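Only one protein chain is missing; all other protein chains are in place.
Let's turn to chain A:
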Amino acid sequence: MNFSEVFKLSSLLCKFSPDGKYLASCVQYRLVVRDVNTLQILQLYTCLDQIQHIEWSADSLFILCAMYKRGLVQVWSLEQPEWHCKIDEGSAGLVASCWSPDGRHILNTTEFHLRITVWSLCTKSVSYIKYPKACLQGITFTRDGRYMALAERRDCKDYVSIFVCSDWQLLRHFDTDTQDLTGIEWAPNGCVLAVWDSCLEYKILLYSLDGRLLSAYSAYEWSLGIKCVAWSPSSQFLAVGSYDGKVRILNHVTWKMITEFGHPATINNPKIVVYKEAEKSPQLGLGCLSFPPPGAGAGPLPSSESKYEIASVPVSLQTLKPVTDRANPKIGIGMLAFSPDSYFLATRNDNIPNAVWVWDIQKLRLFAVLEQLSPVRTFQWDPQQPRLAICTGGSRLYLWSPAGCMSVQVPGEGDFAVLSLCWHLSGDSMALLSKDHVCLCFLETEASVSTACRQLGGHT
């Protein structure tokens, strides 16, 4: 495993281009585009203000940089550096900006969710969509980019509009049976839309592309409901994480629950491997766990090394006592992610913040639990294989695969606190983001990594 040198970064704004060739990162008001392989700066753009949001167009030709404070969006072209485009939302303000899947339209949401403006880069045309709903996840595009679903609110009722992205024609418009719609999400196959209600009510509705209600599911009443939702990449399963600390898996044939995964604080089943991160003094640590920085030999040795130990059951995990009289209590399933092959599901229960639970979807049972020393910030699956990268805001990167677990010290001067990470499309590298810096981590080829993992699995 190799690490690049660190680059400056602000606001955690760093993204790989969808084609995987470039890496865009922001430093204050500058946008830097690098080649992923050589890490050389290809382009440097200067915006009018501090950039708050960047997004690659789907064809990797354009990047939009949003400056919400000034209500501005600037678009840059990679092919024509001199080309520029500036969209000013004026006094209406700007709270969100995103590309349409074709990469030629930009959707800007004005303040107070008054409307969504659709700017075209091909024609002068501007379209407006009124009554967008102010919610967590109000816009969703199908994976093929053909359709957009938009949550709307009119006359105290929730609606969903489905647009054809090619000409922004309204295809379907229907009201949903929700009290206060919070999120919508297309299934990866683009034929089913999941719509869920606010946390006050456990309700998830499934609509077909043509607006028919396929099914409605509610697990319980009178308690805080859904916290997060994720489709499996195969569109077969819909995982619903809720405030009761359970994940419920719905199937795509009957839309009924297949199973529910509880997240108890103690694990008694001896079949489940519990990896516990343990800190060791460097003398005791073995070479295979610490990865000395090959490029930067001058870097100081880490004060301590961490490694995974297989805890013997029963294991009791560290739990947080949630403050229940405040809004957004730290309970329930806050993060859910399916592996790209749909075989595994990674979850985090917010009142057991140090643990990541990996579930085997084929056998519908718990597969492994990783307990970190500090709360898990983010985890993300390798886009190519069942391999999970986890960061906890410390200077280490953690990787899990069915073969085993490992923790890697990020080299560099001082501590590189990994706050976020994102995988490269190929799964060969990932960007590790700290508050002020970004660093690329290159993983070895698949074979060598898997053998290393196996070795580690054997050692732990």
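Operating definition for what follows: contacts are C-beta pairs under 8 Å (C-beta built on N, C-alpha and C of every residue); 3 or more make two chains touch, one makes a residue touch a chain; residues count from 1.
Assume contacts and distances are computed from a predicted model.
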Chain not displayed: protein name in its UniProt record ("SSX family member 2 interacting protein", "GATC amidotransferase", "Electron transfer flavoprotein subunit beta" or "NUBP2 factor"): "SSX family member 2 interacting protein"
Among A:D19, A:D35, A:D177 or A:D210, the residue in touch with the chain that has been omitted: A:D210
Which of A:N189, A:S215 or A:T259 contacts the chain that the document leaves out: A:N189
Per the touch definition above, residue among A:T38, A:T123 or A:T324 touching the missing chain: A:T123
Where the missing chain touches chain A, by residue: 58-59, 77, 82-92, 102-104, 112, 114-115, 119-126, 146-147, 153, 155-156, 164, 167, 169, 171, 179-180, 189-191, 200, 208-210, 222
